[in-house]
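Every protein chain but one is kept in place in this view of the complex.
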Amino acid sequence: MTSAKRFNGNLMDQFLKNGRSIILAYDQGLEHGPSVDFDNRNVDPSFIVEIASKGGFSGLALQKGVAERYYDGKVPLIVKVNGKSNLVKGEPVSRQTCSVEYAVSLGAKAVGYTIYLGSEHEAEMFAEFGKIQEEAHERGIAAITWVYPRGAAIANDTSKEIVACAARTALELGADAAKIKYTGDTQSFSWAVRSAGKTKVFMSGGPKAPTNDAFLIQVRGAIDAGATGVAVGRNVWQHAEPMKMADLLRQVVFENLQIPAMSKPAA
Amino acid sequence: MTSAKRFNGNLMDQFLKNGRSIILAYDQGLEHGPSVDFDNRNVDPSFIVEIASKGGFSGLALQKGVAERYYDGKVPLIVKVNGKSNLVKGEPVSRQTCSVEYAVSLGAKAVGYTIYLGSEHEAEMFAEFGKIQEEAHERGIAAITWVYPRGAAIANDTSKEIVACAARTALELGADAAKIKYTGDTQSFSWAVRSAGKTKVFMSGGPKAPTNDAFLIQVRGAIDAGATGVAVGRNVWQHAEPMKMADLLRQVVFENLQIPAMSKPAA
Amino acid sequence: MTSAKRFNGNLMDQFLKNGRSIILAYDQGLEHGPSVDFDNRNVDPSFIVEIASKGGFSGLALQKGVAERYYDGKVPLIVKVNGKSNLVKGEPVSRQTCSVEYAVSLGAKAVGYTIYLGSEHEAEMFAEFGKIQEEAHERGIAAITWVYPRGAAIANDTSKEIVACAARTALELGADAAKIKYTGDTQSFSWAVRSAGKTKVFMSGGPKAPTNDAFLIQVRGAIDAGATGVAVGRNVWQHAEPMKMADLLRQVVFENLQIPAMSKPAA
Amino acid sequence: MTSAKRFNGNLMDQFLKNGRSIILAYDQGLEHGPSVDFDNRNVDPSFIVEIASKGGFSGLALQKGVAERYYDGKVPLIVKVNGKSNLVKGEPVSRQTCSVEYAVSLGAKAVGYTIYLGSEHEAEMFAEFGKIQEEAHERGIAAITWVYPRGAAIANDTSKEIVACAARTALELGADAAKIKYTGDTQSFSWAVRSAGKTKVFMSGGPKAPTNDAFLIQVRGAIDAGATGVAVGRNVWQHAEPMKMADLLRQVVFENLQIPAMSKPAA
Partner (left out) sequence: MTSAKRFNGNLMDQFLKNGRSIILAYDQGLEHGPSVDFDNRNVDPSFIVEIASKGGFSGLALQKGVAERYYDGKVPLIVKVNGKSNLVKGEPVSRQTCSVEYAVSLGAKAVGYTIYLGSEHEAEMFAEFGKIQEEAHERGIAAITWVYPRGAAIANDTSKEIVACAARTALELGADAAKIKYTGDTQSFSWAVRSAGKTKVFMSGGPKAPTNDAFLIQVRGAIDAGATGVAVGRNVWQHAEPMKMADLLRQVVFENLQIPAMSKPAA
């Protein structure tokens, strides 16, 4: 009996430094629309691509169109291969908009795919990711999934149980890494990390927090729970001083900087 | 006139010992979510993979992601090639998440596919399994189906009639083995076994029973009804002493250990 | 201008004796479930396969799973390539579960496909049968369709008009033979036969009739109307003496045995 | 810059005589059912195939099954590659039942495809015809579309505006010819003909008219409006003397026979 021949457990290695990672995410222009998240500065992808390399990020996640027009090859690229606007209401579904082959041609070292766990269209996304995951591995790149529990069936998408479901789904479907929401505390998030097993966990950065510490304390909590890192967008490129936030993030994630307990985010 | 050229009646042989079999199933992390079925011990796939070989199991059923990261090649592998979360309500459907080719590359000697018989999406799963069954046989591995009658049309999924439907569906669609629920007694289950004909029947282990005997008496009943064996998960890896339960299972299935009649499960 | 190159009008020849035919059908285990139609004797496919050859049947219709495990090569095989359970309610649809290539590998000389004419899913079955018919002809085997008008739009599926629709649909879509329900009398059924043109018509046997004559008078009527034969299941293998019924059928179909007029089925 | 390489503007030529054409259509057996349109004479496809050649028709439109069993190669063949029964209610859809390759193998010089313009399923038929049109042109045969505005959104399918929509759709989607309904007068129909541009327009014959002139005056009106010809079925093969009607049609279409104004159809 032979064990698996195809799987390469090191596909995420190029996104890691001492086993930790900070990914800069910038697909909000499609997902939220430019008027919600962008200003005259960060509406320009060049601004973000520059932050990625100058800020010492471990990876950069872009949709195909932005990648093919702006990516400079300096930071390992993740091409998001599905997406949707937030204009459509009802049960969410996001379909493949970029082939794995095309992503590789753009320089991608990983593909990213969003699964709306619990949506009525979950089955369609499971099936689509199933093919993408296999093609990614056949082409020697990582398959990362953004697992977001969403839809009428989901009462609370940051509960310990639901976030653990998201993490586990990533492992079971063969994702090399999962981007999931933070549960709010280290203890509950560590259950999600355990549930993900060998699939690396990235905390989703979410909307801009009111203060640096309000955000960094979440990152600290996720890392302490065993997460590999964070996939962050708005908390960096909406920041008045993105390089300062990048510096802080690197300290928290790579150098174990502690965040003062008093600066907890408001409940 | 020539009879069939392709069919190999021995595809299940590597999962059998003297015609009997005990399969360890571990796809609950996807199907139920980690918080429902797992604790800190069994959330770790390594724990289960070790039980499979040390406990003398005949096969191990995993989703692709777990198989490619944890499978050690010691016990014949079944890769489950579809799956869903239990968050979505309504008529159940489970779509293919793993190709047969990929399953083979992971070392699979069989693929497993769940059919929700009686669901409004039954036709879609019949069609998908139809292709998987053929590709499995073309690649020389077995096709096993988990046949679970479910949906608004199903009043009682353990009635003699419905379980026999499940068993027969597996035969008619060309499955080499069927995992079906126990009907509650040997006599009614033997009708399911007869209905399955040459398709081998595995009793589905189901949730953890309150006592060893409460579970084993079901296994005994299924074996006495002519079942090939049992596909069991929670009753082993949720057990305080998995090796003890594995030992008991082997005795019941392979050595015809009888279970005392007084320890019947509560009605 | 050249006429058609591909069509072979003799594809049904191996199912015919002097232009007549008796096909033994045994897909009820999937379509109705074993508890509705089977007993301990006929639940076993071996019992039916033996009847097929010993009873002098012209063909045997099986689902792929039964064919690949039980077919003995003695009687020309028809593999049913779609099917459904009767558990699902609503507009009926039956999807392809077996490729034509696979059917051929099992020894099939024809494929069978059910079309629920008038169902809201009719278009899907028309399209699927369209491909199957072409592949069957490319591989040199016959394409037979079971045309069953069914769904909310069908008030009476045995009226002269509806049965003629079924017969004509088979011709127009290129089926080499059609299995259709009997209208109840020779005169009205002859309109269906005329509507089918060169597509051979087989009367569907239906449920077990109360007496031999009650069934045979229908067969007689169909043959007198110009039908090629009958595709019969339950009236043979549910019969206390299947060989006796087979003998009677052969006499009616091949030797023009007349059935006494007094033994008409109850209206 | 190069203009189109693939397009052959002469694909309809073999259906034309001095730029005019009369096509005999016979797909009503599938579309309406035999009991609505057929009698003992015209239920037999041989009867129609003989009319096609003896009556001097320019083309013959048949479904694949009829073509492969009855077509005699004497008149250029159009194979209808989609179809439906009229039993199903709701928004109409007609799916492909015959591949272009198969149609060519049957001797087709053109494929015919029905589009229900304005149906909720319009998009599906647009997409399907898009592929068929391209494959037809790649194989060197014409693509003809029957454009029938139908569904809840269509109040009057013979208004000047709607018929012009049908004609224009055929041009825009690349059909070489369009079969459309008559608007009732030459002036309004000429707008449809202009809208179709280089796509040739065939008036749809429709149900049997009460008198010869009632039908022929429509044909005359369509030809005077610039139509290429007529695609007619019931007005020929339901006629007591099909050859007489064929003769009249040839005179009207090819020899510009005028129809007396007094014999207008009742309003």
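Note that the chains are named A, B, C and D in the order they appear, and that numbering of residues resets to 1 at the start of each chain.
In the analysis below, a contact is a pair of C-beta atoms (placed from the backbone, for glycine too) under 8 Å apart; a residue touches a chain by one contact, two chains touch by 3 or more.
Owing to the predicted nature of the structure, the values given are computational and were not obtained by experimental measurement.
The chain that is not displayed touches the following shown chains in the complete assembly: A, D. Among the residues D:169, D:186 or D:218, only D:169 touches the chain that is left out of the figure. In the complete assembly, the contact with the undisplayed chain comes from D:149, out of D:29, D:45 or D:149. Considering the whole complex, the residue from A:97, A:159 or A:212 that touches the absent chain is A:97. Among A:106, A:193 or A:216, only A:106 touches the chain left out of the display. Considering the complete assembly, chain A touches the hidden chain via residues 27, 29-30, 33-35, 38, 40, 43-45, 63-77, 83-85, 87-90, 93-99, 102, 105-107, 109. Residues touching the missing chain, restricted to chain D, are 1-7, 9, 117-120, 122-124, 126-127, 129-131, 133-134, 149, 151, 153-154, 160-161, 164-165, 167-175, 191, 194-195, 197-199 (touch as defined at the top).
Rule of thumb we're sticking to: only the chains that are shown with their structure count from here on.
Connectivity note: excluding chain C, the chains that remain group by touching as A, B | D.
For the pair chain A and chain D, there is no chain touching both partners. Homomeric contact chain B/chain C is classed as different-residue, with under half of its interface positions used by both copies. We define each chain's centre as the mean of its Cα atoms; on that basis chain B and chain C are separated by 35 Å. Touching two or more other chains at once is no residue of chain B. The list of touching chain pairs reads A-B, B-C, C-D.
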